[in-house]
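Supplied in structure tokens, the structure appears directly below.
With one protein chain withheld, the remaining protein chains of the complex are depicted in position.
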Amino acid sequence: MPQIPVAVLGATGSVGQRFVSLLEGHPWFKVIALAASDRSVGQKYSQAMRWILNEPMPDYAKDMVVVPATVEAAQARIVFSALHSEIAKELEPQFAKAGMAVCSNASSFRQAADVPLLLPEVNADHIQLVKTQRTNRSWSGCIVTNPNCTSAGLTVALKALNDAFGVKKVFAVSLQALSGAGYPGVSSMDILDNVIPNINGEEEKVELEPRKMLGKLNENKIEFADIKFSAHTNRVAVLDGHTVCASVEFATLPPDVQSVLQTLSAYQASAGADELPSSPRPVIHVREEADRPQPRLDRLTGKGMSTVVGRVREDPLFHIKFVVLSHNTIRGAAGGSIYNAELLVNEGLL
Amino acid sequence: MPQIPVAVLGATGSVGQRFVSLLEGHPWFKVIALAASDRSVGQKYSQAMRWILNEPMPDYAKDMVVVPATVEAAQARIVFSALHSEIAKELEPQFAKAGMAVCSNASSFRQAADVPLLLPEVNADHIQLVKTQRTNRSWSGCIVTNPNCTSAGLTVALKALNDAFGVKKVFAVSLQALSGAGYPGVSSMDILDNVIPNINGEEEKVELEPRKMLGKLNENKIEFADIKFSAHTNRVAVLDGHTVCASVEFATLPPDVQSVLQTLSAYQASAGADELPSSPRPVIHVREEADRPQPRLDRLTGKGMSTVVGRVREDPLFHIKFVVLSHNTIRGAAGGSIYNAELLVNEGLL
Amino acid sequence: MPQIPVAVLGATGSVGQRFVSLLEGHPWFKVIALAASDRSVGQKYSQAMRWILNEPMPDYAKDMVVVPATVEAAQARIVFSALHSEIAKELEPQFAKAGMAVCSNASSFRQAADVPLLLPEVNADHIQLVKTQRTNRSWSGCIVTNPNCTSAGLTVALKALNDAFGVKKVFAVSLQALSGAGYPGVSSMDILDNVIPNINGEEEKVELEPRKMLGKLNENKIEFADIKFSAHTNRVAVLDGHTVCASVEFATLPPDVQSVLQTLSAYQASAGADELPSSPRPVIHVREEADRPQPRLDRLTGKGMSTVVGRVREDPLFHIKFVVLSHNTIRGAAGGSIYNAELLVNEGLL
Partner (left out) sequence: MPQIPVAVLGATGSVGQRFVSLLEGHPWFKVIALAASDRSVGQKYSQAMRWILNEPMPDYAKDMVVVPATVEAAQARIVFSALHSEIAKELEPQFAKAGMAVCSNASSFRQAADVPLLLPEVNADHIQLVKTQRTNRSWSGCIVTNPNCTSAGLTVALKALNDAFGVKKVFAVSLQALSGAGYPGVSSMDILDNVIPNINGEEEKVELEPRKMLGKLNENKIEFADIKFSAHTNRVAVLDGHTVCASVEFATLPPDVQSVLQTLSAYQASAGADELPSSPRPVIHVREEADRPQPRLDRLTGKGMSTVVGRVREDPLFHIKFVVLSHNTIRGAAGGSIYNAELLVNEGLL
């Protein structure tokens, strides 16, 4: 397969760096442009920012000169967007109109009726919505989005359970990593020996986004899943990896713990989404130890693309409670966008 | 008032140190014995262990020689117990039989039918149960317990709400401090850049203990409150202060946020429990900022005895959600036991 | 004594907050103005910033309206400056010219020949330099400075040793707290599970400032002490309290460890500097445990004004090595400025 040229918008930030890292040696994609704000334009990528990942900066990126985030400067077939949502709202449609496929991590268009909000291992079929989008908006390109980082792992686990048993209510409390706030993000003075029990706008997203992804595509429209959510979101002193404590009430006769474990372990992505370069292997890794998953030890399961579930047990109020862990800047951000782009290619929708 | 002689059992551990610190300069109590395990017996207190509190070791304690935790060696009117529960189970009855009032932080007798489980600002009247206890067990002393550290703050907040509106269901997720695990307790390798999503036996306690404290004393028996709980408990990288995310369903017409705020702020301990040396002032401190309470900033509110509540808002699944913070080794352990002892004295039950 | 009106410039930052906190209930000083940058002007102090200290914001400050940092708006007898050095360079002379005594934590004038760089327990006599300053500059007010936070504790320990034995060379490596970088200061992504082995401009200050403070005031000039310094400065994940590892070579026959311990313990501030409200008690607290001082446990010794020294032992290369700890925003910043102001008042130099 010939390599498809791609660009990264917002390439110097926390998620942008993750894109640059994950795209190194990608079998289908070749990075031809790194775009960022005026402050960085014209500089070599290696000098345009502070690299914050444990993994070293890939060689391919070091000498690339940062370009502006404009349609002219960042020409490519696929554009990965790590832009802030206000900027994304304005710029992403320009790229889509100019014929590029925008795979976006921004929240701006996640709830637009004709924009797919995708986790390919959950709702690969929703990608067909780009056809409607193209018709509606007269775009030759398109916008495809991935969910916010806290929703990602939770939704994967819920998908397996909803298919098998029907989920009705979900209580979710997150303990979120610092990288989710970008860089410099959270001040060290605010988080050392501390917890911040609030992340602006996050609870609303966790209460809404899974419902779209678990919904059904019906005649060019997504019918949201009829599941009620309540979320509390917290920031804790962890670098990467969001932990979510979840309690679930089922619509029907509640399953026993053993059935839940089997259902989660056995869950597979649908054909077409299961053998892409970024497909999680396994989709869900179930741990049975009493004290797992833990972010430091489990976040890189399946190269950071797997969802890790543990502590499955009965819930005295609802039916089942468990803990979900997911890597927030890989499965929950850059890795998710890349997986979306692979699905677009595979479905011939590029 | 003449000073009442008191002893501390388990004086070298994390909670024992907190007892020693809080009893410095107490207007009613005078520490006459510090007891610990064989390893420490015979040594000066200042050399028997590693002092881990931010506050310096009180002068009165430094040269006291550690004695064994026996009835003979630790004679006093009141005995504060920071013993491990297996040991407490065996030793505390010996002290009670010998005529001493045991104010215990151990879990061993919390669920015994004739032992009060006390938060004086919540259920001061339950202290009358010691009369039944004395009759039942032919003890001239008694055992009075305080709840586990995570239940403490949560129960205070629920008491105010239950009195006003009737609480039916509670979902609670904790982010607990390291000092709750004692010393050396949690390995640094386990918690730096990490979360541990489990604390052995804790969830069961949080699901049960508040029901006893919110219950009614009826003819020498506690009728447990008819409230259902579901708890997830987590350890995070915080030194002191347990944070609990709670969602509450009410029995009747749900109150609006403003009424909840007023109810919490206005809550008072009953007469007799409200003007003791350790009475929290205020009982509940309500914060209205979007990101409070935070353990580092708020744990010392009211000298660590107040319960701090914030982020009161509507819950899409239940009715109201909020965040509770309480200092786990002060209000949730040593400070709570001392407050219980003050109540015993005040009620003439010593 | 009637209360002296004081103002705080830069009152909303990390050091500014410490000034506001330490001035609560001060026996001599009464805060009449809190000044900050345009962003905060006109707001109530309690709403103008994020309060980051463990201690709650003092009541007196909450409703004060923030004023601009101008001579007109911040009229007082004494002005405490927590301004950034570039701004201090411009503004502080205006206040001094207008007749106010500026006690500054900024570095701008520390090395000016006619500006005292003061630690009252070290070089109280240098305060006489303000007379020269007033003559030179035709100011009715004056500027008095305190050293950078890392130099403070180190210089106190060196003063005691230099007086007794003559110090010739000092090797110093710091492990500095986050609060030294202000707020938001260091990103949590940069310091969790990490060390930053550099603090801009800090090594130069540590190699120079102690030499001025340990110098002699001779006919209106400071002769710098003839001591050579080498410094490495590091940032570590500690909230407050700078730790410095020091090795010292003496000019004469090197003292033994026991003499060093005695000399440090016995050190006193000179008359006039030893009984002020902020005088450290003791000046130096010597610890003999193998693993002290530690920032979390020892930074509040003497209300954060004492210098804590431990691990005094022979050095195989120089003569003696030890560890010094000092609270960076109290003894090393706001507390130091207030102590300087007290000395000014006491010497009749206001």
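Note that the chains take the letters A, B and C in the order they are written out, and that residue 1 is the start of every chain.
The working rule: a contact is a pair of C-beta atoms (placed from the backbone, for glycine too) under 8 Å apart; a residue touches a chain by one contact, two chains touch by 3 or more.
Because the structure is predicted, anything quoted here is derived from the model rather than measured.
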Which residue of B:Asp114, B:Asp193 or B:Glu207 touches the chain not shown here: B:Asp193
Residue among C:Leu253, C:Ala271 or C:Ala290 touching the omitted chain: C:Ala290
Selected from B:Ile32, B:Ile52, B:Ala112 or B:Leu350 as touching the chain missing from the view: B:Ile52
Residue of B:Pro93, B:Gly185 or B:Gly272 touching the missing chain in the full complex: B:Gly185
Hidden-chain contact residue, picked from the options C:Val8, C:Ile78, C:Ala181 or C:Ala237: C:Ala237
Touch list for chain B against the chain that is not drawn: 14, 50, 52, 178-179, 183-193, 237, 239
Touch list for chain A against the chain that is not drawn: 51-52, 54, 56, 192-193, 296-297, 300-301
Contact set of chain C toward the excluded chain (per top definition): 169-171, 173, 175, 192-198, 200, 207, 228-230, 232, 234, 236-239, 243, 245, 247, 290-297, 310-311, 315-318, 321, 323
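Just so we're on the same page, only the chains that are shown with their structure count from here on.
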Superposition rotation for chain A onto chain B, Cα-based, multiple of 5°: 180
Reference chain A; chain at largest CA-centroid distance: C
Interface composition of copies chain A and chain C: same or different, split at half: same
Distance from the mean Cα position of chain B to that of chain A, given in whole angstrom: 42
Approximate Å spacing (C-alpha centroids) for the pair chain A, chain C: 48
Residues within chain B bordering two or more other chains: 192-193, 296-297
